[in-house]
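Note that one protein chain is taken out, while the other chains of the complex remain in position.
Labels A, B and C are assigned to the chains in the order they are written; within every chain, residues are numbered from 1.
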Amino acid sequence: MAILGGTGYGAGELLRLLTQHPDVDIVSVQSSSQSGNSVSSVHPNLHGILDARFEAEISFEKLRSYDQAFVFSALPHGVSAETLIPLVEKLETEPHIKLIDLSGEFRLQDENLRTEFYPTFKEKGLSFLKFVHGVSELFTGEIRSARLVANPGCFALTSILALAPFCKNSNAEHIAVDGKSGTSGAGRAPNSFFHHPEAHANTRAYKILEHRHEPEIRQALGSAPSLSFVPHVIPASRGIFITAHVLLGEELAKNLDQQTLDAWYRNFYADAPFVRLREESPQIANVIGSNFCDIHVVLRGRVLVAVSASDNLIKGMAGTAIQNMNLMAGIDQTTGLLSPGLRVI
Amino acid sequence: MAILGGTGYGAGELLRLLTQHPDVDIVSVQSSSQSGNSVSSVHPNLHGILDARFEAEISFEKLRSYDQAFVFSALPHGVSAETLIPLVEKLETEPHIKLIDLSGEFRLQDENLRTEFYPTFKEKGLSFLKFVHGVSELFTGEIRSARLVANPGCFALTSILALAPFCKNSNAEHIAVDGKSGTSGAGRAPNSFFHHPEAHANTRAYKILEHRHEPEIRQALGSAPSLSFVPHVIPASRGIFITAHVLLGEELAKNLDQQTLDAWYRNFYADAPFVRLREESPQIANVIGSNFCDIHVVLRGRVLVAVSASDNLIKGMAGTAIQNMNLMAGIDQTTGLLSPGLRVI
Amino acid sequence: MAILGGTGYGAGELLRLLTQHPDVDIVSVQSSSQSGNSVSSVHPNLHGILDARFEAEISFEKLRSYDQAFVFSALPHGVSAETLIPLVEKLETEPHIKLIDLSGEFRLQDENLRTEFYPTFKEKGLSFLKFVHGVSELFTGEIRSARLVANPGCFALTSILALAPFCKNSNAEHIAVDGKSGTSGAGRAPNSFFHHPEAHANTRAYKILEHRHEPEIRQALGSAPSLSFVPHVIPASRGIFITAHVLLGEELAKNLDQQTLDAWYRNFYADAPFVRLREESPQIANVIGSNFCDIHVVLRGRVLVAVSASDNLIKGMAGTAIQNMNLMAGIDQTTGLLSPGLRVI
Partner (left out) sequence: MAILGGTGYGAGELLRLLTQHPDVDIVSVQSSSQSGNSVSSVHPNLHGILDARFEAEISFEKLRSYDQAFVFSALPHGVSAETLIPLVEKLETEPHIKLIDLSGEFRLQDENLRTEFYPTFKEKGLSFLKFVHGVSELFTGEIRSARLVANPGCFALTSILALAPFCKNSNAEHIAVDGKSGTSGAGRAPNSFFHHPEAHANTRAYKILEHRHEPEIRQALGSAPSLSFVPHVIPASRGIFITAHVLLGEELAKNLDQQTLDAWYRNFYADAPFVRLREESPQIANVIGSNFCDIHVVLRGRVLVAVSASDNLIKGMAGTAIQNMNLMAGIDQTTGLLSPGLRVI
């Protein structure tokens, strides 16, 4: 497989995980800015493990020697669509290659929403390409047969997994999603908000009620629920914690009990190897370094609270991308992904 | 003034701040477990500043030499009521002494709620004493004339300040309060949840929909709103960040605009020296080390989000206790409290 | 293989790594306190990966069904020797079982030093058993043919690796080793020094010039150098950083240059897959989650500085134990250990 945009944190995690994947060769790691330099100079944890150099262009030549090949695009929003639209055209002549995009630009299936939340689309007059939304647990079948997958956003995925079993079975008056993320979600480029002395013991909300992952969550939950989203940065590096505050209608509140609710979740995730239903609150420390998402649900009167935790760079990014690759490749979706998290970090 | 239970973090902050207060003598610092030891052996930041020893009992003798004296009780829940009820009786013969309790046991004004959330009351057959709820910004007048004040909980206070201007002016369909606290809120006693390797990069919810500060928030907001509360521990040591997700009725949503909302907040806090209304999200780092609470409000359709940040051990505890003391003593409420936070921590 | 004392952080890392080892079955996980409980209740990162329960005793029955079996002892100092001495006797009738001890009690080869630094030995009249000191890079041959291995201490190992190439080739006037460790080195039991609000932004030295790892370092470096050691706790959870300040004699200083020094290190570690020589200072973040030790050496006049970094729970503990197991089992020493660290933590 090959990676476009190989220098960011997401690409680093893809590379780290793929060095452990039994069925994958890392064929080509592209970077415009680092072309010619060793991959381990940018990702020093790979020193002594991955002996490769960044290339200016992906080598399709090399990819052709495989029966099946994957290109992961880990380009930033804004650059991604521009680069991928011509690439998708090119792929018509490379039928054995499939594409998984980790940026946000192809996630929204509604053209208006996409151009609203990713305005470069409109500005640059880019064409609307349909990618399958890569929520492995919800769109498993579509992903299996897809050639183009748009990997979900980290906040979005962790929220969607917390809410999908409820939303499939019922409706809420309103869902207020409170998202807490470590700083690595902002990527590798330094800026003053993430300067260590500023971020080290800090917490703040940002893009209150105007974050791009809100329409993505709504889209995946299907019924277009009344839903609002407020993201926060907490002083961890890795990890996402979602608290979904669900207000039930009076009728529903009378008829729903914890037991039924738990059964909805158990059934929904019966075949999901990376979702762990817990009897108490998840903890970020239990999932960091792993592809698991831990979920817990509590009901009291008209209020239901669903909490979930994942590693934003793994389940929320590179791990899900590999899980989707496994599905698209027709192999066990857990291949190369069953390593436990570090717990003590 | 004197402190009952002088070893905890709240007592440490009281002592730290009171060494800077121009009108206060620290007369007596009580501790059962540390009696005879120097105060700076437990609070090493006071070494070279406060040269005092813990005493087994508060010295009323010494307090009598002042025209006006305050006892702060920083005893843990459970011990507090048991100790304070006989003390209050004793105070009838010490008319110049006033009492500020930092525990939770006297905060709830409704007898049923108090015995439900602080069960030792019932078990021990303790009598119901009425303390004024020490939210300095809301109950200023009552506090000024009170002899007994129950200092508010840290989550409760920061939530109340975020919501009071809205609740005074209007009603919500539902308010979901999402609270995030640093680890110091759990106090000084070590346990495995707060063991550094477990807590250092962790985040979790706890007591979901069953935390004691929920009825306290409702009580202070007056109209007994439909309100739910979920607390979290984030990997900071100090600081509380509150995100109140407010669902408005359709009628209200049509008629309310951001300008009106902002005016409600400005007017409500016109005379509140420690509330700072901000034009963007508060940050814990902007308030740590200070008695300020920073607040910001955003409105979009039927959803209003109020966010607030405070230092849980200062505005959420010792600072508010001193602010209340100032009010009760008839001096400027900011006396000794106007030092800025550290910002870079 | 089986683990004695399966609840601590070292045992947790052993289990985490062994679930990824292609040639190992986890047969029996012993714990006195948790017997009967699921392993994942104590190590929640293993939930969904390792479905086992703690047992009161190791099952030798089950170990007998393997050609070759290993017992790892992760008991605390003090309990370890007492338990292992009878076990070693028992092993005489179980010739296919080998033992790797992760405690400190069998590391020192000199009887006087051992009873000085591990006084329970003397108090309890325990017999002196000789274990091979498990520094995989230095005592490779002895470890390969050993049945009893005493895994090195985390500070000791990281210091030894930084200094061995120099000490093998030359002598110093004095070596001052400055060790910095994350908090997880202190183990799982909570105490006030490691209570999050106390440890979160703190740094301190401890056991200045009287830490047990000092004689262990001296022993491994062979020539019994003039060496002093000061350990510190820094506000990380994982990771050890060693700074060895070496004072050279005047003669040596005149004759040694950086090039020669670098060659000593390159040659010494030519066959060491887990030592990475770096051209700039190592960083803890580059090794956390991995079995690597990164080293860098600088020479200026009479002063040589050797710096090294490792993950205290992996290279400093469980990873080295597995590396030693691989050596003792006659398989490639890197088996199951080549996963990269997380880098962004």
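Just so it is clear, a residue touches a chain if its C-beta (ideal position, glycine included) is under 8 Å from a C-beta of that chain, and two chains touch if they have at least 3 such contacts.
From a predicted model like this one, the values you see are computed outputs, not experimental measurements.
Here one chain is not drawn; of C:S59, C:T203 or C:S223, the residue touching it is C:T203. Within the whole complex, the absent chain has one touching residue among C:M1, C:V275 or C:I345, and that is C:I345. In the complete complex, the hidden chain is touched by one of A:N151, A:S184, A:T203 or A:T243, namely A:S184.
Considering the full assembly, C:E173 is the residue among C:D25, C:E82 or C:E173 that touches the omitted chain.
Interface residues of subunit A facing the missing partner chain: 9, 182-184, 188-192, 194-197, 199-201, 235-238, 345. Counting over the whole complex, subunit B has residues 9, 12-13, 16, 19-20, 43-50, 184, 200-201, 237-238, 273, 276, 278, 283, 285-290, 292, 313, 338-345 touching the chain that is not drawn. Counting over the whole complex, subunit C has residues 173-174, 176, 178, 180, 182, 197-198, 200-206, 208-210, 226, 228, 230, 232, 234-239, 241, 243, 245, 247, 281-285, 288, 298, 300, 302-303, 305, 307, 309, 344-345 touching the chain that is not drawn.
In the analysis below, only the chains that are shown with their structure count from here on.
Subunit A and subunit C have CA centres that are 36 Å apart. Mean C-alpha positions place subunit B and subunit C at a centre distance of 46 Å.
Centre-to-centre separation between subunit A and subunit B, using Cα means, comes to 39 Å.
Residue positions of subunit C with contacts to 2 or more other chains are 9, 184, 200-201, 237-238, 345.
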